[in-house]
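Removed: one protein chain of the complex. Kept in place: all other protein chains.
All chains are identified by letter, namely A and B, in their written order; residue positions are counted from 1 within each chain.
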Amino acid sequence: MSAASATKLTELDIAAARAGLARGDFSSVALTEAHIRAMEAARGLNAFVVETPERALEQARASDERRRRKEPARRLDGIPLAIKDLFCTQGVQTTAGSHILEGFIPGYESTVTAKLWDAGAVMLGKTNLDEFAMGSSNATSYFGPVKNPWRRADNKDLVPGGSSGGSAAAVAARIALGALGTDTGGSIRQPAAFCGIVGIKPTYGRVSRWGTVAFASSLDQAGPMTRTVRDSALMLGVISGHDPKDSTSSPLPVPDFEAALGGDLKGLKVGIPKEYRVDGMSAEIDALWKRGIAWLEAAGARAVEVSLPHTSYALPTYYIVAPAEASSNLARYDGVRYGLRVPGESVDELYQNTRGSGFGREVRRRILIGTYVLSAGYYDAYYVKAQQIRTLIGEDFRKAFETVDVMLTPTSPSVAFAIGEKMDDPIAMYLNDVFTVPTNLAGLPGISVPAGLDGSGLPLGLQIVGRPFDEATVFKAAAALEQAAAFTTRPTMLRGA
Amino acid sequence: MAYTIEGKTGTWEAVIGLEVHAQVVAQAKLFSGAATEFGAEANTQVSLVDAAFPGMLPVLNRHCVEQAIRTGLGLKAAINRYSVFERKNYFYPDLPQGYQISQFAHPIVGTGTIVLDMPDGTSRSVGIERLHLEQDSGKSLHDQDPRRSFIDLNRSGVALMEIVSKPDMRSPEEVGAYLRKLRSILRYLGTCDGNMDEGSMRCDANVSVRHAGEEYRTRAEIKNVNSVRFVMQAIEYEARRQVDVYESGGKVVQETRLFDSRNGETRPMRSKELAHDYRYFPDPDLLPLELDEADIERIRASLPELPDEKKARFITDYGLSPYDAGVLVAEKENAAYYEAAVGDAKGRDQKAIANWVMGDLFAALNRTGRDVTDSPVTPENLARLVELIADATISGRTAKEVFEAMVETGKDPGTIVAEKGLRQITDTGALEAAIDGVIAANAEKAAEVRAGKDRMLGWFVGQVMKATGGKGNPALVNELLRKKLAP
Partner (left out) sequence: MALDRETVRKIAFLARLKVPEEELAALTGELDNIIGWVEQLGKVDTKSVEPMTSVGKFKPYMREDAVSERRPREDILANAPDAEDGFFTVPKVIE
């Protein structure tokens, strides 16, 4: 196969690749090889912690073999994907972007990745991320920052967002047809917006957390990152469903998300939360938001203003709840059963040395905050208080969803920034997630759709938030947005090539 | 009589509360599918969850929840329809997650009561504060290597019920009675095997002392004592120690202490010197546990008869004393044995059977190291033995000999009596012949009896029994002798 047609294969989306494979236009091996070449060519992005080309080809050959034997095609048969290195993959190093797990090789496969492989998907490798998914820039990874395939005029290296920055960069740079991310406070949607792709965080409980390295258990959800809304619907359908190994996974049946796509939005009521017009939001983002409202109205929806009164408390609430859970979830990394061990004279010294050098600065900071807010004398003032406000935030959404079907907001208050920026100001960094965090606290589904470019030529995303377990409506609205926005600009890196 | 500690400054009393960790009888662990069998090779019963691998999640074992409810009902306690699993955070090498999943603010079982059966036959109540479910930690072995401790996670994640009493006990004897009764109830319910040797029942004791009528003083916690006797010893030592501390002008500090069974003393636990801050919070991996009334009622309906009810029934139905009834019902296997032996026996025989069970049978089992459930003397055979005495086939004395043969051979008493020719002589003619022989050989003594020296009659009974090889019916022999030696 010529280089030119190989390039074309990486330009397909999942739905088109699936159709091409079904028609026999190309094999999964050819499709996979094209992506492996793209992965190798784009190593400068540092999007992968581990590349698994042999395994990818093995899975691709198996897929081609199934097709040859005329077995019914699986839902992602032969489709090469990238996996955030937060999912435990059997026999393949899983690091969570941390020194403390360097070299850890799980003897088990996470439920979501197992579902992907059962659906015939192909694993290209494990993508880079903020350490333990704690970050909005991918700069906290022990394995170095990921570069955004988009650039602005000054040509500085930009962050891809985080924490699923490697996954977002890989999908935007046409290294993978889709990727798996996780979202605790915006870690799928914000990098999707920064890299000009689609990413959905499903309803809490829609997707199993078993085998996914935990950051904050009551907030974490896995989700797809793709170049189209349809591809996300397809992938989410594959990874969703009840898992008896996860007590918090919902027993509700999984609808056919792809079937929800298309058609107009007649009768759909879209809420515009007035509290999301925050100070310091750029005029460009505000303008894009207005354009988004107009697009949805043009598709038949009716926009109404709604109020989510406790919105401004969502971020501080999140920065109590998430570190509290993380401080406990990360206690297992102690140098005894797996991962890094830095010796010490006593057990306590072993722990302190191992954890002191195994965790990076941001992780240590969050563990300390979490330990503090749970400690005697502060528990009620911080943790209980935050969980009470979380109840109020959930109530805000519940009331608003009595009158509207979905909500439309910007995904992020800014575009991708330069690597190194905001690093010395944790709170400025935390503000990246101001529009995404509330949906995690309330457990709601939220999708980011690329909707335009800012003045410096960087992508901007709009977010659709839905009722619990109503991803179908979220996808429907997102597809309408996608169609109206007609976002086709390719990342800077791929232009002129 | 009240237990007191006499000091230089007066009389002190001990105030004791217990926290018992009872291992739930279950095939699998509280939150994982690993096995719970005792005595397996190190780290061979460990699931990925128990070893806290990244991304592993707990899933609650329904049976363990039901066992906790069953136990709560057995302790006449309130079952909480809403309870919450929380994380108790601390670092220890045999605690792989860095936290123990336990229940804190909302336990599954609330307040209840245990009735103690004291050795003098009296009863008294001890309050239960709460019962909650939690996971066990692994085991650290400190004596395998000079520089290192070895960690075995087989026990990690095993379901425990922590049963907390109110500080209602005042003596080591009450503590012993409490532990025995609690163990008995758990075994009746089938929720814990009560085996302290294998660690399936472990006990922490909170001990303080005070002068009668005072407010509670500072308490020390004695950790992980593994036999009833040691708990009693530890409390006795600790109460005395605290009295001595106060009387020498010192202060008792709230601390955790370890009991050393070699010298019978308690000492502060070194590794607990640094104050803990457990940072409890609801485990976000588990949803709150909400129980249906119907589930609770279903379990209530399946409860067996418990020791207190059984004891009351034994007293009413079989005419046993409270003490005897208490002894017989303590182990449900003994009670079952007794009831099987009683069958449809009446009145005096019911008491006689009780005496045989508590006396000769228990002694024989003890001596031969056997369990009542595989006793060589079956309940039916013991009942037959008592019948043979009642219908005068054998004498009480002969019965002892028959019983020993039953222990040895497992045969039924009728066969043994026949084989050994132990049937009591009730034939008047045969006995008269024997009596006549004895009188003839002891004419002088016979004359003395006839002359009114009644005391000699006993000697004659003995001689006749000897002459009949012990088979003479003692009552009949007595009666005939009185006739023959009448003045």
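Note that in this section a contact is a pair of C-beta atoms (placed from the backbone, for glycine too) under 8 Å apart; a residue touches a chain by one contact, two chains touch by 3 or more.
Bear in mind the structure is a predicted one, so any value in this text is a computation, not a measurement.
S.K.: Any idea which of B:A26, B:I353 or B:L385 touches the chain not displayed?
M.R.: Residue touching the chain left out of view: B:A26.
S.K.: Specify the residue from the set A:L177, A:A222 or A:I320 that touches the hidden chain.
M.R.: Candidates A:L177, A:A222 or A:I320; residue touching the omitted chain: A:I320.
S.K.: At which residues does chain B meet the chain that is not included here?
M.R.: 26-28, 32-35, 41-44, 46-48, 51, 59-65, 84, 91, 93, 140-142, 144-153, 258, 269-271, 274, 277, 279, 282, 284, 286-290
S.K.: Touching the absent chain: which residues on chain A qualify?
M.R.: 104-105, 107, 204-205, 218, 242, 244, 247-252, 310, 313, 316-317, 319-320, 327, 331, 334-341, 343-353, 355-357, 359, 364-365, 367-369, 371-373, 375, 381-382, 384-392, 394, 426-427, 442-443
Heads up, the rule we're going with is that only the chains that are shown with their structure count from here on.
S.K.: Which integer distance in Å separates the CA centroid of chain A from that of chain B?
M.R.: That pair's centroid distance is 59 Å.
S.K.: Which residues of chain B touch chain A once you look at their complex with the stated criterion?
M.R.: For chain B paired with chain A, touching residues are 48, 51-60, 87, 89, 91-93, 96-99, 149, 151, 277, 279-281, 283-287.
S.K.: Looking at the complex, which residues from chain A come into contact with chain B?
M.R.: 87-88, 94, 96, 101, 104, 106-108, 110, 209-214, 216-218, 244-248, 324-325, 327-328, 330-332, 334, 336-338, 347-348, 351, 371, 374-376, 379, 383
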